[in-house]
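One protein chain is absent from this view; the other protein chains keep their places.
A and B label the chains in the order they appear, each numbered from 1.
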Amino acid sequence: MRQELHTLHVRTHGKGLVPITRPVIDWVASTGIGTGLLTLWCRHTSASLTVQENADPTVREDIARYFEALVPEDPSRYIHDDEGPDDMPAHLRTMLTNTQLSIPVADGCPVLGTWQGLYLFEHRRMAHRRDIVLHIIGA
Amino acid sequence: MRQELHTLHVRTHGKGLVPITRPVIDWVASTGIGTGLLTLWCRHTSASLTVQENADPTVREDIARYFEALVPEDPSRYIHDDEGPDDMPAHLRTMLTNTQLSIPVADGCPVLGTWQGLYLFEHRRMAHRRDIVLHIIGA
Partner (left out) sequence: MRQELHTLHVRTHGKGLVPITRPVIDWVASTGIGTGLLTLWCRHTSASLTVQENADPTVREDIARYFEALVPEDPSRYIHDDEGPDDMPAHLRTMLTNTQLSIPVADGCPVLGTWQGLYLFEHRRMAHRRDIVLHIIGA
């Protein structure tokens, strides 16, 4: 049984879902671990992780629109706005999605379903560099 | 230290919470692992996992009603509707709940609280067969 750690750096270009399945799968393969548990940790409070359909790009448009309505960028609703009107909504959207995902690994690959893709969900308007720590334990 | 993997197949019959605590606990017991970490991964983007009160069945009715209101099946709100009006709401309800749960195991059993039950949350109207991958690592 052994472990590996790695940090994935992801460039974002404003709000939206950025696919990360490929670099995550590639890193798992590079560790040579066949069976184990993979964990992704997003080190931010204004960006999050999610699993979504990887086929139809309109799904991502619908997600973006839904979250705009669920957590509106309406300054009258929030006290905290140090970094602008998208600051507090970004924190809330992060809370409602995931900061962490743990995925079993079998045959050297995370056991994603056919339609499942991994995404970083950027909640800020500006471009950012986001860090996701990857950890795997297994054999 | 060792690991085991297993896939739980769950039949659903339209929207709602399906209890899975019993088969999960039974599988953990069958592995013979006393202390460890159990992970559940739902391999779908239209069904999810959740932890909820296991006593009063009206809790499940309230949950169903709440999610109908939180993510309405209103076709005018979504572009993606390949599989009908419950398609995109199913993805969004999945995002707002869990695709994965990891639970410490002590004395051969997941450390659920007295009132905690594990559920598969089906978000589609039609019956489905859902796959949940179980992974345990421990000793």
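Quick note on the criterion: a residue touches a chain if its C-beta (ideal position, glycine included) is under 8 Å from a C-beta of that chain, and two chains touch if they have at least 3 such contacts.
For clarity, every value in this text was computed on a predicted model and none was experimentally measured.
Of the options A:L8, A:I25 or A:L92, the residue whose C-beta touches the omitted chain is A:L92.
Check B:E53, B:D81 or B:D131 against the missing chain and you find that the one touching it is B:E53. Interface residues of chain B with the unshown chain, by the touch rule above, are 1, 35-37, 50-53, 56, 58-59, 61-63, 65-66, 70, 96-97, 101-104, 106, 111-116, 137-139. On the side of chain A, the interface with the absent chain consists of residues 1-3, 5, 37, 39, 41, 43-45, 70-71, 77-80, 82, 88, 91-92, 94-96, 99-100, 102, 131, 133-135, 137, using the contact rule stated above.
By our rule, only the chains that are shown with their structure count from here on.
Chains compared, chain A against chain B: the Cα-based superposition rotates one onto the other by 120 degrees, nearest 5.
Annotation: 20 Å between the Cα-based centres of chain A and chain B.
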